[in-house]
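Every protein chain of the complex appears in place save one, which is left out.
Coming up: chain A.
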Amino acid sequence: MDLDPLLLSRIQFAFTVSFHIIFPSFTIGLAAWLAVVEGLWLYTGRRVYYELARFWTKIFAVSFAMGVVSGIVMSYEFGTNWSQFSNIAAPVIGPLLAYEVLTAFFLEASFLGIMLFGWNRVPRGVHFATTCIVAVGTTVSAFWILSANSWMQTPAGFAIENGRFVPTDWFELIFNPSFPYRFMHMVTAAFLSTGLVVGGVGAWYLLRRRNLPHGRIMVAMAVGLLAVLAPAQLIIGDMHGLNTMEHQPRKVAAMEGHWETKTGAPLILFAVPDQEAQTNHFEIGIPNLGSLILTHEWNGEVHGLDQWAPEDQPNVPIVFYSFRVMVGIGLAMIALGLTGAFLGLRRRLFESRWFLTVQALMTPLGFVAVLAGWFVTEVGRQPYIVYGLMRTSEAVSPVPGGSVLATLILFVVVYGIIFGAGMFYMFRLAKKGPEADQGEPAHGTPARPLSAAGDAAAPAE
C-alpha cells in the first residue's frame, strides 16, 4: 500500500487543529463572561453571581486543560509534519508564535492557577484581576495566532530572499490585509459560541425548573449577547468576505459555487458542485443577488473558478457546503437572539417553553459554525499553504507515510478518549448545576476548612 505522507499529514493536521479550535473558542468567550460575572458579584454583592462564577470556572478548567494539551501538539506539528514550511517561513511565522507564547500563553497558564485554586489565597480584588488577566490572555493569544494564519492567507510585509520568506515591515506583516477581519470574525464567533452554551444550559435549567435564579441570568445574558453580536457578526462576516474577494478571489468563487466569470451572478442557495465537470448540479439560486452581495452592485462582475486551472483550485464541495452550514447557523443565531430579545421585552422570556427548548437544542451549534468557518478559510486557501506563493505539497516533512499513519491513528484514539471523557464531565457538571454543587465537597475529599464551601460565606478577604 502506498501511504502518501502529504495526504496523511493534512488529515492529521486537520484533525488535530479541528479538535483544538473548539476549546479556545469556548475559553475565549467563557473567560470574558467569567470576568463579567465575577465583576457583577463584587459590584452587587449578590451571591448568585459568585455561584455562577464558581460553577462555570469548573467547566472552564476542563475546557482550558483540553485546549492547552491539544495546543502544545500544534506548536510541534509545524516541525514534525511541515518542516519545509517551518524552515522557509520561520523568519515570518516564528516571531508571531514566539510573541504568542511570551505575551499570552505564560499569562494565561500562570494566572489560571490562581483563578482556579486561589479563591481563598488572594483577596477578592486580586482574584477578579486574575480572571480578567486570563480573559485578556486568551484574546491576545487569538491575536497572534490569527495574525500568523492571516499572513498565510494574505501575505504582506515580506520579501523572498534565498528561497525564504523574510520580513521587511513588521507592522504590515502583523496587520496583513485579512487579519483585522479574521480577528474580529473569530473573536465574535467565540463569544457567540459561548453565548449559545451558557444560554443553552440556562434554558435547560429553566425547562427542568432547577437552578432558577442562575438559569434566568444565563438565559437573559446570552439572549442579550446574541441579539447584539449575531447581527453584528453578519456585517463583520460580509466585510471579511469582501476582503477575501479582493485578496483570495478563488476562495470566494468556491464559497459561492461560481464556476464561470459573469456579471449579474446569482446567489446560489443550494447546489451539488462537481469539481470534475467544473459545474454545479441541481442548482437553486436567486438571480443577481450574488453580484449584489459580493460587489454591492446589481450587475457587478464576479470571478468564477474558470479563472484558474483545475489543479490550482481548492476543493469546491467542502468549501461550498461548509460555508452554507456556517451561514445557516449564523442566521439561526440572529433569529434566536432577536426572538429572545422580543420575548424579553414583553417579559415572557423565562416562560416561553418553546423558545427555551430551541435555545437548549442550539447549545453546540456555535462550535459547528466555527469548525465550518475554518473549513471554508483553510480548505479555501488550498492548494497553497501560503496563498499564491507556496504549495502545501512543498511544505511537508521528509517523514515516511507509515509513521504519519501510525501517529494519526494514535491521535484519533487518544483524542477520542479525551474528548469523550471531557464532554462527559462537562455534561455532568452542568447537570449538577450551580446550586447542587455549592453544598458538597468534591468526591471523597473533605472540603478545606478555610474554604467553607458548604457555608454561605464567600471566600475570605
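The definition used in the following text is that a residue touches a chain if its C-beta (ideal position, glycine included) is under 8 Å from a C-beta of that chain, and two chains touch if they have at least 3 such contacts; residues count from 1.
FYI, contacts and distances are computed from a predicted model.
A.B. asks: Pick, from "CoB--CoM heterodisulfide reductase", "ABC transporter ATP-binding protein", "Cytochrome d ubiquinol oxidase subunit II" or "Pyruvate dehydrogenase E1 component beta subunit", the protein name that UniProt gives for the chain of this complex that is not shown.
C.D. replies: "Cytochrome d ubiquinol oxidase subunit II"
A.B. asks: Among A:V68, A:V325 or A:L389, choose the residue that contacts the chain missing from this document, as touch is defined above.
C.D. replies: Once the missing chain is taken into account, the touching residue is A:V68.
A.B. asks: Touching the absent chain in the whole complex: find that residue among A:N87, A:T139 or A:N288.
C.D. replies: With A:N87, A:T139 or A:N288 as choices, the missing chain is touched by A:N87.
A.B. asks: Even though one chain is hidden, which residues of chain A still touch it in the full complex?
C.D. replies: Touching the chain left out of view, chain A contributes residues 54, 57-58, 61-62, 65-66, 68-73, 75-76, 78-80, 83-84, 86-87, 90-95, 97-103, 105-107, 109-114, 116-119, 121-122, 164, 166-168, 170, 397-400, 402-403, 406-407, 410-411, 414-415, 418, 421-422, 425, 428-429, 441-448.
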